[in-house]
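For this view, one protein chain was removed and the others were kept in their places.
Letters are used for the chains, namely A and B, taken in the order the chains are written, and counting of residues starts over at 1 for each.
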Amino acid sequence: MGYFNNIRETIRTIFEGMAITASHLVREPYTVQYPDRIDLPIQDTLPFRYRGLLDVDLEICTGCLACERACPIDCIVIEAEKNKQTKEMILRRFDIDLAKCMYCGLCSEPCPTGSIHHTPEFEGADYSLESMVRRFVKAPIPAYKPTKGPETDPEIAPLLTRGLRYLDEFASPGDSK
Amino acid sequence: MSTAGIEIGLERETPAGLETEEMTLNMGPQHPSTHGVLRFVVKADGEVMRRAIPDIGYLHRSIEKISEKVGYHGFMPYTDRVDYVSAMQCNQGWAMACEKLASIEVPRRGEYCRVIACELGRIASHLISVGTTGMDIGAFTPFTHALRERERINNLLEELCGARLTFNYMRIGGCAWDIPPGFVKRASEFVEQFEPLIDEYNELISFNKIYVERLANVAIVPAEMAIAWNLVGPNLRGSGVKYDVRKDVPYSVYPELEFDVPVGTGERGTLGDSYDRYMVRMNEMKESCRILRQALGGIPEGPVIAKVPRTFKPPPGEVYVRVEASRGDMGWFVVSDGTAFPARTHIRTGSFSAMAIIEELSKGLMIADLVAVIASLDIVAPEVDR
Partner (left out) sequence: MQQLADSLLQTGFLQGVPTEAGYALVIAFFAFVLLNFIMLIAGVTSWLERRVWARIQSRVGPNRVGPQGVIQWLADGIKNIMKEDIVPAEADRPLFKAAPYLAMMGFFATFAVIPFGDGLVVADLNVGVLYITAVTALVVVGILMAGWASNNKWALLGGIRSAAQIISYEIPAGIAVITVVLFTGSLSMQTIIRAQGWAPWDWFLFANPFLCIASFIFFVSALAEGNRTPFDLPEAESELVAGAFTEYSGLRNLLFFLVEWGNLYVIGALYTTMFLGGWQIPPITEQPVIQGALQFATFFAKSYFLVFVAMWIRGTLPRVRVDQLMTLCWKYLVPITFANLIGAMIWFVLFPNGLAIMRFAMFALGVAVTIYFFSRILFHLRRARPRLRLNPIS
């Protein structure tokens, strides 16, 4: 009896499978042709927390080196020194080697101002490893000094707002929802 | 004769009248169905294998040693790479080990976030597993259907933690990100839509006669053998042993959640064959949906992360914690010497022991069966080598 059962079972299951695949012929495909067949750029469709290429807003960088310490693969190199007279931090170098970076997000977590953050940009292909090192400091600039009250400088204020909003996403022990 | 350091004695049998010669085939590391970079030295007589000797180490990245250099917090992204198909559970394993070392209590909301992330990760991992089983057996369609659903999970997890594969979601003491607004609704929607698709998937491929014939009664692992060879997770449960770390060594909030542990029943062949291991994964996805539904419905209020200092220095000591990863009981052994860096880390993974049993199972199977066995044991190369 097993013999005829096998035949029956084979025909029944194949029939069922064929019905499922036929039903897929009228279903909408799930994939989208990359990159030009959707209305929005892909970057705009990504969630806010998306961890793409790293970016630094030097205007609000305090030079605290927290990100450099947090990075497990040392892909961030910062050189900052304190000006003896003005007691001001001067940033001489802020390099991120994107070839080494593993987009773990550990660096943006301890940043006090949200200066170093992930962008939704992900298309970072390049021809040489050298060109993947992002050098943010072109000429030595003074680091940002947090003010007591709300930020008044109209150029820095929006950056700081964005940075703090970015930091807000990270959960902190005090948070209670 | 030596092949890659493995001594192989050529045993030639020459029955009178019919001379056959055993041939040595090199399968991998670039073979299409060795799931990453595995290599097998297959000694075959025509289509029938005498032995398949696994050769590991092609994906060794010395992750355990790295932990001694990058510290407790910094090692978290590396745990994603231990088993990149289901990174969440590896995250959780490391976090739990560190929490146990420093006696940190994780907030309940954090535990719920972890459970939700882990169960989504488990479904994603099992989808890859059942999809590649189909693909290795020659049906490409189930694979794309499985990946289509996995893609939706990836979208959810991307929303949660910003990455699709190497999540780095958990931190020592909790989770790095709280559940974003609207996530619960979207995740519940996914669970509702996904469950009927499991049935559809079953009818498309799991119950297909050809598929059943390819998997049933192939590579039977009886319960005693599975225990003796240290199989864990779905591979062990496929042999009928009801062992699940979530039930037997409870951790996190799993004791509060209601779910069953599916085991192999030998429904289409013998207990412990490849089909049972495969079906256990299918059923586990349904159980994960059940867990997700409860967890998403009962997320408590509160913080998701406990207070942990940035320079994490646990007291000296050693811990061993186990989590139920997608490929079974994953053990994390961490020795602390009181400094900011672990003195020693060891990871015990499910794929490693599954890899060992292949040599035993492969005797007398066909070459086509070997790929089915690799797929049904769900071996992920990075987890073997670490």
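The rule we apply is simple: contacts are C-beta pairs under 8 Å (C-beta built on N, C-alpha and C of every residue); 3 or more make two chains touch, one makes a residue touch a chain.
Fair warning: this is a prediction, and the values are worked out from it, not measured in the lab.
In the complete complex, the residue from B:R39, B:R109, B:R122 or B:H145 that touches the missing chain is B:H145.
Only one of B:Q193, B:T265, B:T311 or B:T339 touches the chain withheld from this view, namely B:Q193. Screening A:T21, A:Q43 or A:N83 for touch with the missing chain picks out A:T21.
The residue from B:C113, B:V191, B:L204 or B:L236 that touches the chain not shown here is B:L204.
Counting over the whole complex, subunit B has residues 23, 25, 31-33, 46-47, 134-141, 144-145, 148, 193, 196-197, 199-200, 204-205, 208, 210-211, 213-214, 366-369, 371 touching the chain that is not drawn. In the full complex, the hidden chain is touched by subunit A at residues 6-7, 14-33.
Just so it is clear, only the chains that are shown with their structure count from here on.
Annotation: 27 Å between the Cα-based centres of subunit A and subunit B. Residues of subunit A that touch subunit B in their complex: 6, 9-10, 13-14, 16-17, 20-21, 30, 46-51, 70-73, 102-106, 109-110, 118, 169-177. In the complex of the two chains, the subunit B residues touching subunit A come out as 70-71, 73-78, 109, 141, 148, 151, 158-163, 166, 168, 173-178, 180, 200, 203-205, 207-210, 301-308, 310.
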